[in-house]
Structure formats: C-alpha cells, structure tokens
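Excluded from the complex is one protein chain; the other protein chains are retained at their positions.
So that you can tell them apart, the chains are marked A and B in the order they are listed, and the count of residues begins at 1 in each.
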C-alpha cells in the first residue's frame, strides 16, 4: 500500500490502523451498539452462545456481548486517561530536566531511577493495598508509575536536541525556558514522543487489565475486560473459550498499536528494509 | 586500587543505597494513609480502646523513625513482623513461597535466556529476511498479549482439551525434581513465551546497533567470514548490551510471575502478595515488595558489574 507521499505502508501497519479505528468507533458508540445495558441481568448464569445472547451470558447472567462492548469504552477510556496524565506530566518534567540541567535534573533523575528500580506491578500492588482500589486511585497510581518511564524517554530524546547548536543559539539570544521547550525542542522530538505515547498506552492498558484480572483494578459491576476474564475464568476449566474473548480483545488492540508504532519508529529512524 | 575494583565498589555502594532508599519508601508508603493503619484495618466500628490497644501492639504509638529502625533491624535478623490477617510470623509465610517462586523463575530463565539470545542473534544477522519479519510479528504479538491470556490459552489447549499437562501446579512437598518440572511446565512455558519475546527484540536491536559500527565494516574489508565477524568482532562488544538485556528481562520475570502464579494457583510469593493486597494485610505486602525489589536490584547490580568487568576500555586504562 502507498500513502500520498509515496512511502509504502506495510500490511501489518494497515491492519493496525484499521483495528484501532474500529475499537475507537465501538468505544464511542457503545450505547448504540450494545444490545443490553452494561449491568443488566438478562438471563441465567453461563448461558451458552446463541439466540438473543450472541456470546452467551456471564457468571451473573449478564449478556457477554453487551459487556464486551461496554468494556471497550471503560477499559480504553480509563487507560487513555491514565496514559494522558502520565504522558503530560512525564514529558513536561523530562523536558524541564533536559533544558535546565544541573541540580534540578540530578534530583529528578535520581528520584525516577529509584522509582523505576521497583517493578511497576509490585509498586502498584503496594500502593493499591494502602490507598484501596477505586478508579481514581488506580488511574493516579498507574499514571505516577508510567510517568517515570515517559520522563526517562523524553529526557533522553530532549538531551539529544539540547546539545544542538540551534538550542545554544536560542539560549545566547536570551530566550526563556518555555520558548526553548515549546519552540526549539518539542517540534524536533514529536515523532519519538508520539510513538512512545502508543507504547505507553499499551503498557498502561496491560497493567490495568492485569490488576483488574487480579481483582485489584476496576471493580464490579463496571464492565471491564480484565475483570471479565477473572469473573468467568471458571468456564475455562470446562474447555469453553468465551471467557478468553475479553483477553483476546485486549491482545488485538495492543498488537494493533504495536504494529503501528513499530512502523512509525522504523520510518523515523530512517531504516528501510 | 585498580580503577576497575573502585568502579565495582562504587556500583555496589550505589546498589546498597538504592536498596536502603526503597526500604524507606516502602515503609513510608503507609505513612501516606489518610488515617492510620489501626483505623484502616479495624474499620469505622472499632471502639477507641481497641484501636489504642491495636496501636500499642503494632508499636504505632512510637515515632515513625523508631518504627522504621525496628522494622529494618528485624528484617536484617530475618524477622519481618506478623501478618495482620492471621497473626503468623511473616518470615514463615515467605520462606516456602520464596523458594517456589525462585524455582519457577529459574526454570523459565534457563529455557528463555539461551533461546532468546540465540534467536535474537539470528534475526539480527538475517535482518530483513522472511525469518526476521516472521520473528518480528511473532514477538511483537507476544509482548502485546496480557500474560494471563497466554496462560489461559496454554491451559485450555495443553491441559484441558488435550490433557498433556496439569492445569494446577501445586506439587506438594514430596515431589521429586522431574515431577516438579512436569507439574510447573505450563506456568514456566507462559513465562518463557512472554519473556523470550522481549529479550529477543532487545538482543536483535543491540546486535544491529553493533553491526553498524565502523570496525565491523573493517572486519569485512579484512576478508573475515561472516562467522568470524560475528564471533570475534561483534560478540565481544555485544556482551555488555546482552548482559543488560538479560538482567532487565529476568527482572521482568518477577512481574510476570505474579500473574502466572494466580492463574495456575501456584503457591508462590506473587500469589501471597496478591492475596495480602486483597486483605489489606499491609505488613505482608511490604515484606513481599521488599523481597521482590531486592531481587530486582541485585540482578541489575550483577549486570552492571559484569558489564564493567567485560569492557576492555575499563580494564586497561590509558
């Protein structure tokens, strides 16, 4: 496939873009698409697929398909909000550290080094056990943890730009920090930052779904893909594949995003094969 | 002192410092509670007397630094305090489970490290080939899958449908090594799949980066064969990056272990930690967190030291 500028897009990236658009549409129009309400009990527990319930019912007798569709909105929405916060604060701090340098950079970097030296899932578990499990704490805890990774990356890519002569020229002109960040550095690191946003979203999405799966993330009765797997896991022991559908939904989206990001990184790094 | 020794000592000191900082952080986390631990655990209905008694028992009436030093002192002696949920000593709870978790992690590591490094090397060498593209799609997909998804798929097919391996990996205390390896095969395989993908991608990237170095072109221009270029010119310089990749991923195993233990009902530290979080048994969570974090830091430290020791630039000074 070819884009307007003549660059070819690999089939994996095309696939990724289509999937992402599809998910976005489902999440936005969940209310119109879902046959039943999010928490409505419509039938018996664990009814097999068919008839009115295209994918059967769950452990409480709610329609699986409707829960899946509502779950798209909840799971993606929460992950997106979390990534947004992590990204905004992380990138801003990272750029600040790169531009200011010196002590401010040292303190921020050492702090982040320490936070990063604990695996984030463990950290999340610790913090959630203390603050309890509400959606707001979940968002803030995960955002804080992922922020450290965004900080590292944005600091590193900004550092590559900060040492360039045009930044020195702007400094010598007497420009303030905000100008340096916004006009001199940011435009030059947009490509890696956008790619990083995609990757971070995947990590956040997987982390939240993992916590939900452990029963420590998004709480019932909110429809969420991670908790849906947990709620219906019992069916798997009977050889039924439907409890894995929410997990597959997660996997498909993260694969799609990764394909697109991979292609973007490939393009910006100038590598072509 | 030899500069190398000084550098290694420096790293060790830094690691120790990080460990200390993290213990402080883990301890301080409860200080962030809106109320305090006693009110939180006993709930709204508790009388002021019970709360006060509970505080005294836990030493909550003491200033924070005294409690921290007590806590740290206890840990150094192997005493992690008591569980809030069942009043048993935490060290007893940890002892058996830590062994199980390490067994699973080592099992997965022994398979995945050589596999990932080997395949990553091949993918880098045959960059752009169909093999490389296939590997890219496969690894990209597996790192995108939630760990429990991989775990359940394996369970569904290898255990429930085809019945080759057991789906629950509790092996009791009397099982021999063979039995243990068999019973824990599915959780180990899950970890292998997830970690191998990460490790392969990183190995491939590190090697490709290396192959672009001018001294590699020089080796080609001296007439060296592909095998020679890889073994003699690329590999000695790839050691440091590969060591880093391996350490990073072994550390990642620890995160994966938590989920996998829950799926396969494996009696490990991760399972204990998740249970304790649900029960808000904070001392146990703190203890498990500290142990996981220590392992993680030790791994990274080991990688750092190895990377320094294998770098001729640091071995032989000007």
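By definition in this document, a contact is a pair of C-beta atoms (placed from the backbone, for glycine too) under 8 Å apart; a residue touches a chain by one contact, two chains touch by 3 or more.
The working rule: contacts and distances are computed from a predicted model.
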Options "Electron transfer flavoprotein subunit alpha/FixB family protein", "NADH-quinone oxidoreductase subunit C", "Peptide/nickel transport system ATP-binding protein" or "Sarcosine oxidase subunit gamma": UniProt name of the undisplayed chain: "Peptide/nickel transport system ATP-binding protein"
Touch with the missing chain holds, among A:109, A:137, A:188 or A:237, for A:188
Among A:52, A:104 or A:164, the residue in touch with the chain that has been omitted: A:164
Taking the entire complex into account, which one of B:97, B:233 or B:280 touches the absent chain? B:233
Touching residues of chain A against the unshown chain: what are they? 6-8, 164-166, 168-169, 171-175, 183-184, 187-188, 272
Please give every residue of chain B in contact with the chain that is not shown. 213-215, 217-225, 228, 232-233, 236-237, 312-313, 316-318
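One rule holds in what follows: only the chains that are shown with their structure count from here on.
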Inter-chain centre distance, chain A versus chain B - centres from mean C-alpha coordinates, in Å: 22
For the chain A and chain B complex, residues of the former touching the latter: 12, 113-114, 117-123, 125-132, 202, 206, 209-210, 213-216, 226, 229, 233, 236-239, 241, 243-244, 247-248, 250-251, 254-255, 257-259, 262, 273
Per the touch rule above, chain B residues touching chain A in the complex are 18, 21-22, 25-26, 29-30, 32-33, 127-128, 136-137, 140-141, 143-149, 152-153, 155-156, 160-161, 167, 251-252, 254-255, 258-259, 262, 273-274, 276-278, 280-282, 285-286, 288-289, 292-293, 296-297, 300
